[in-house]
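Shown below is the structure under consideration.
For this depiction, one protein chain was excluded, whereas all remaining protein chains were kept in their positions.
Per-chain residue numbering starts at 1, and chain names A, B and C are given in the order in which the chains are listed.
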Amino acid sequence: MLDFIWLIPLIPLAGVLINGFFGRRMPLKVVGVIACATVLAAFLLSVGAVVQLAGSEPNADGLRIHEVGELDWIPLDAVSVPWEFSLDPLGSVLLLVVTGVGFLIHVYSIGYMAHEKDYARFFTYLNLFMGMMLTLVLAGNMMVMFVGWEGVGLCSYLLIGFYYDKPFDTRTGLTCADAGRKAFITNRIGDFAFLIGVLYLAINFGTLTFSEISEKVTHAGPGSHALLVGVGILLFLGACGKSAQIPLYVWLPDAMAGPTPVSALIHAATMVTAGVYMVARMSALYAQAPEAMAVIAAVGALTAIFAAIMGTAATDIKKVLAYSTVSQLGYMFAALGVGAYVAGIFHLMTHAFFKALLFLGAGSVIHGMNGEQDITKMGGLRKKMPRTYWTFLVATLAIAGIPGLAGFFSKDEILWGAWSSGNKMVWLTLAAAAGVTAFYMFRLVYLTFWGRFRGGDEAESHVHESNNLMTVPLMILAGLAIVGGWVGFPNSFLKDAPFIHSFHHWLAPAIADSHGGGHGAEASHSAGVEFGLMALAVGIALCGIFLALQIYKSSSLPQKIADTLGPVYKLVRNLFWVDELYNLVVLRPFYAVCRGFRWVDIHVVDGLVNGTRNATLGLSYISNLHDRVVVDGLVNLTGWTTTLFHRMLGRVQTGMIQTYLSVMLLGVFILIAYYTLAG
Amino acid sequence: MNPFGDQLLNVITFVPLAGALVLLLLPKEKNELVARLATAFAGLGVLVSLPLWFAWQSAPTDGHGFRFVFETGWIPSIGARYIVGVDGISMLLVLLTTIMGFIAILSSWTAIQTRVKGFYVFMLILQTGMLGVFVSLDLFLFYIFWEVMLVPMYFIIGIWGGKRKLYAAIKFFLYTLFGSVLMLLGIIALYFYHQKVAGIFTFDIRYLQAMGTWAGWFDLQCWIWLAFFLGFAIKVPMFPFHTWLPDAHVEAPTAGSVILAAVLLKMGTYGFVRFSLPMMPEATKHYLPWALTLCVIGIIYGAMVAMVQKDWKKLVAYSSVSHLGFCMIGIFALTADGITGGVLQMLNHGLATGALFLIVGLVYERRHTREISEYGGLWKVMPLFAVLFMIMMLSSIGMPGIPGNGFIGEFTILMGVFALPQKFWAVLAATGIVLGAAYMLWLYQRTMFGELSNEKNKSLKDLNFRETATLVPLVLLSFWIGLYPKPFFNILAEPVHKLVAQVEQTWQYPEEVSVLTEDNVLVRLEDLKETAPEEGNEVH
Amino acid sequence: MAGFDPAVFIGNLAWMRPELLLAGYGLALLLASTTVPRTAKSIGGWLTLAVLAAAAMLVTAQLSAGPDGTVAAIGTFSDGSGDPAFVVDGFSIVFKLIFLLGGAFTVLMSMQYPDTDGGDSAEFLALVVFSVFGMMFLASGTDLITIYIGLETMALAGYLLVGFRVKEKRANEGAVKYFIMGALASGILLYGISLVYGATGSINLYGIAAAVAAGETGSASFLGLGMLLMLVGMGFKIAAVPFHMWAPDAYEGATTPATSFLATAAKAGAFAMLLRVFITALGGNGADWASLMILLAAASMTVGNIAALRQDNVKRMLAFSSVGHAGYVLMGLIAVGVAEGDAAIRAHGLIAVALYLFVYTFATAGAFALVALLRKNGQPGEMLDDFNGLVKRHPVASVGMLLFLLSLAGIPCTAGFIGKWWLFGAAIRVNLTWLAVVAVLNSVVSLYYYARVMVAIFIRDGEGLAKVQVPLPLSAAIGAAGLFTLLIGVYPQPFIRLARYAVLMLGV
Partner (left out) sequence: MLTVSHVMILSLVLFGIGVFGVLTRRNILIVLMSLELILNAANLNFVAFSWAHPGIQGQVFALFVICVAAGEVAVGLAILITLFRNRNSVNIDEFHLMKG
């Protein structure tokens, strides 16, 4: 089955063709079933492939990898790029997450989108997204990855703008279509850097195949250190765009304009993690470029805390989750930056489970609330939507890092990675962010599910639990959010259990070691420290939870705190005015320059052309009117000469023919003058 | 595979002209018949051009890398011969021309309602002119085709154009003629210099290209290069010679815009590839920084001006300026990848921008306005249209995979440009990718997305079969180039590597055979004297 | 006096067959105009055409009378000092064909004016024939007397042609202007001739050349001034700036056939004289006169084309355009003058001039034929608006006009491009690149006003304008001109070969 991994992305694309061409003429159910079936088929094929991979012999480096790629795609002089797919442990993790979670979300979408008019269009996009995401995951070289990379960006654009005729954000006046475009353009800015990085790689190493790049950068020698750092940063900028890191995170909150399953699938579980995946893929390169890693760690940690802070003030249920996603992605990058790749990918996986669950839960809430997204108008939904509530709570506990749940293991591993690699500042930032995370998540839970309903009686009567198509996926995901972390059970506990740290063993060969991060290497001699830190982190999280519960228990306290904090609250509430800043510093000047150029184009560049034309015509105008200007002038001149003669001879005579003759004589004189002077 | 033998290129070139002559014989009231017959001839043009592709591998070359060469005497007095032939580069452009010509004519069935017969006659003549430019291997013949197609294009804009059609038409005509005539002086100078050194009067491009290896004419070369540059750069058009383009595009009827964007602009880039680079490599290298600068300015400037256009067609027109800047920077990278990408991007731009103009034309035909603000929410009423627009827009902004042809071109170009020691050229050029996405997506959003608020748009009909048929071939070709461009790379490899070698002045030209017999030489006074009458013949 | 031998004289006259034919026919026409009944006069035009054709055949026969039947034979009439005064060489034959061509077009067009405003068409035809007769002496004459007589014959007939519509005020006025200025010009020319004679002691071109070559020119400034005044006189005849001002008025005032005659044959005649005198007699001083001509050429091209830009009267526009074309043609002559040593370039220049005059004759005569076509019911159809929507009223004629205009602008596939190619080539070969640049830029400018006519014909709406009926002679004129314009554009080889004979002037 490994030889057919290229089929995995193609299956959903077949769904695109079917639904795209015939979707509008088919019954809704058939459309949904086709969409889900293709993803299920991809999932089953993936499972088969991964099982086969696990059973295959590792190569000399201990890596199990299978590459398929015979078909030439871009055969250039500098670099030849084939259509190349490969599966290794790193890819297999993403593959299973994408197809698995993707399938659940597809099923959920059948229920969620049931009332939509453009049902077929939605599933076409969704299948297209799956195809592109799987291309990205299974890509054997950077260009194939770039196809998926841009493809998912496109799907994101289309799905964010799915309600293209609706307004979205009243504060900034954004419409859904604007939000989609914003996402795409912001991504493109990142891609620009990414592409430059790719060009550097291609020119210097003559290949874009991942395995060959890893091979070559490892033996590149110190001479290319600067190059690798540069490339590393450029590629990371690309990842920043895709994975919504500072400074390119601004699109993700607005991406919530899309339907909720989309937010779950694309903007939480899969697409936004593509940047993390890519950086992990290039671990060999980053191993040679510690400076670039430092940048990644710093950016990741900063993003984690900033986004978390912004999450505390948001009132849109999906936006809270969006900031949470940005923050969690920051965690992952921080992990990569400190060299804890496995931890990063681990968190990627667990995050996919609980964040998808959160989004789907939020979707269920929105669905139950008939489209209301403002958490200040919710409350007390616990009783009306028990399944949603319990699954949501599980996910919240997971993300808050309560021991035993998936998020705890991955987050702890990241924190430990940061500490053990010596990046104490990163650790501190991330730990603080964990506290803030716990705070805003419980704020969300409290405002949504606990307390009294604040949306009015009319709305209250319509609130209902979602149907099974939506809740069953929730429950499956909840199960995953609990057990999903156990594959990464730290060594420090239960030293002999069979599943101990299996995730690490599976993944490690696919990652080039730099600092040897993760628990495996150093766990034995620092178990005590690790336990201490773990407890500290849990403590911080619990503080956050406690604070949230205390504050939101009373109805007036939040307002009071907001008033007390004043400007700070305002700053956070307005998201640090980053959008406004970008608008002021980048967009407005840009448009001004554009308009300036348009002016220049019309008046200067074209003006020169038209000026020449007008000058020529004007000249002709002059000569055309030469009875008035030239001839009259000459008449006057002749008149003047003849007047001169008149004074001498007492006669004045002039006439038109004589003007002509004067011109003629003038010509003769000019010729004579020229001839004598030049000859 | 090739039923026409060495006459293939003649057949391809003159089928449209024959069609024009046939149309002339028809009564002018029968508009339907005229349109269908014109389409049939254009379709025939596509069919007869197919052997180029399918018989390509089996066709013998003439020792200079040209295939399907046909040559015969023409004006022996000046050494001009009728020589046609194609290499990989021109072969692809010929195919592009026949296909786009067919589509342009097909798209005009309902758009052109007045003076129908004249329109198709001009379109077909134009088609012959453009094909002639690409197949000519004789500089004199080339120049004749190069200029003669200005006339039908002038009338297509001038008669069937929009409100400012006269202004746009004459601007197009004069501006491009301005470049062409200076180029003509360059051609004359080149020709006489070649004669002075080589001793034969010839316009045969294959021999003239060998001048690239000559030493000692650098100053003259620079002047001639500049003359050629002006001619080609105006046609391309490169910044700052581009201002005729928006006017011409906006005012031209849809078919005219399509042909203009898809084929006419390519003649400029083709000129650089065929003449400036191989014949005058030293001058090319001398002026390279300036040329690259203009390319980069064109890319960024074109995109930024496109950003703030309120007119749909004008936006696409400025996007052409930007994209052609991309083609040109690839060509001026003087690397195999860059030139391959440049040529490939010529095709891609032809497909994508041609399609975008068709798309503007389709809504213009329905609503008779090009103001972007008049539209919005069209997806609701024209979903098929919206999807096709989306795909071609993605092609235009270089989306990989969907359909991906634009991306292949841009990546190849960037790869080529990046091989230059100064990396900033590629970096600056790559900004075009971001800017391109910005204005195109905004255009798409303003027209297709948003609320369907304009009453007039609510009753718009989606595409009918014929209209779909004009766009679908372009979409399919785009996907082909995007997903499996290898055949194109294979075809381009040989001429491009030859070109690079020519620019490096390492290309080994075959031994020159004197193709000119004694009689063919311009005027030899001695000859005349010899045959002049004897003294005794005088009458006294 | 080297003894007068009647046998030799009669033998020599055999070389003058075409001239004699024309002279005889012209006289016969004059006689006929008073004696033959009016009804029979309608065949006068066709008859004249036949005679012109016969003359052309006679001229061509001289061409093939060479020893091996390929190249022109040369006959000469020597004057007292033994130098020829009248030669029949390739050059003269080529130019005579051009004159006859221009004359034939004029005759064809004049048949559209059967009444010629009540005037007598036979007289008109006679004037044309006489004028052509005079031109033939310009082309063949190698003695300044011969040339002067030829010039005056051509010019006097020309004055009368312009003033032929005696009741038309504009015609009177044009004729007066043309006459007075023309007379002054020939006076200046004559004065120049006298100075040259004074400097060299010869009025024979070969004699002058010999004297110049031997350095026996007395005061060089005499020669220079004489040369300059001759240039002025001839510059007037070719309507070069600044001696062009008569042209628009005379062209506008004259009947369209006469205008066409002035613009084609008369101009070619003047060029024949210019070439013959300056190359044969003053070839040694090429650089001197070429530098003056460069001024004239550049000024003519620029002023002519720019002045034409805004003309609404097509005849006037074509008049200014013909001024510009005179500038282009001068480039060929300049190349001959500058390239003193290089025979190939001199040959190139001569071919360019001859070829261009051919090309120009077809296009200009064709364009004037269109103007003549639009004249109806006595109303002149020479304004731009009269061309509106012509394509609907007469498509074939419109396409013809398109060809003529494109040819005049030098767009490929028409004859004009081939002609321009040779002229620009001549300039480039003698390193006068700047002049070539001026020329090509002017040809771009010229396209602007030619395009105005195209716009009127093809784009503007001719509502209310009647359908055009084309009489047979005019359609023959337009058809022939259009055919040749296209033919030369696509396959110029035979015409280049023909024009190549003009080079033989150098070989003698």
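Keep this in mind: a contact is a pair of C-beta atoms (placed from the backbone, for glycine too) under 8 Å apart; a residue touches a chain by one contact, two chains touch by 3 or more.
The model shown is predicted, which means the values in this text are computed figures rather than measured ones.
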In the full complex, displayed partners of the excluded chain: A, C
Touch with the omitted chain, as defined above, among C:Asn12, C:Ser121, C:Ser202 or C:Thr302: C:Ser202
Residue of C:Tyr159, C:Phe458 or C:Phe495 in touch with the missing chain, whole complex considered: C:Tyr159
Of C:Val8, C:Ala23, C:Ala54 or C:Ala183, the one touching the omitted chain in the full complex: C:Ala183
Positions on subunit C contacted by the hidden chain, ascending: 79-81, 144-145, 148-149, 152, 156, 159-160, 163, 166-167, 169-170, 172-177, 179-180, 183-184, 186-188, 190-191, 193-195, 197-198, 201-204, 248-249, 252-253, 311, 316
Those residues of subunit A which, in the complete complex, touch the missing chain: 624-627, 631, 638, 642, 645, 651, 653-658, 661-662, 665
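The criterion applied here is as follows: only the chains that are shown with their structure count from here on.
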Pair with more cross-chain C-beta pairs in contact, given A-C and B-C: B-C
Subunit A and subunit C, separation of their C-alpha mean positions in angstrom: 76
Gap in Å, rounded to a whole number, between the CA centres of subunit C and subunit B: 41
Residues within subunit B bordering two or more other chains: 174
Residues within subunit A bordering two or more other chains: none
In the complex, subunit C residues that touch subunit A: 176-177, 180-181, 184-185, 188, 224-225, 228-229, 231-232, 236, 241-243, 245-246, 288, 291-292, 295, 303, 306-311, 445, 448
Subunit B - residues contacting subunit C, complex: 74-78, 118, 143-148, 150-151, 154-155, 158-159, 165-166, 170, 173-174, 177-178, 181-182, 184-185, 188-189, 191-192, 223, 522-525, 528-529, 531-534, 537-540
Complex contacts: residues of subunit B adjacent to subunit A: 171, 174-175, 239-240, 242-244, 301, 304-305, 307-309, 335-337, 340, 377, 379-380, 383, 387, 394, 399-402, 404, 407-408, 411-412, 414-416, 418-419, 426-427, 430-431, 433-434, 437-438, 441-442, 445, 448-452, 483-486, 489-490
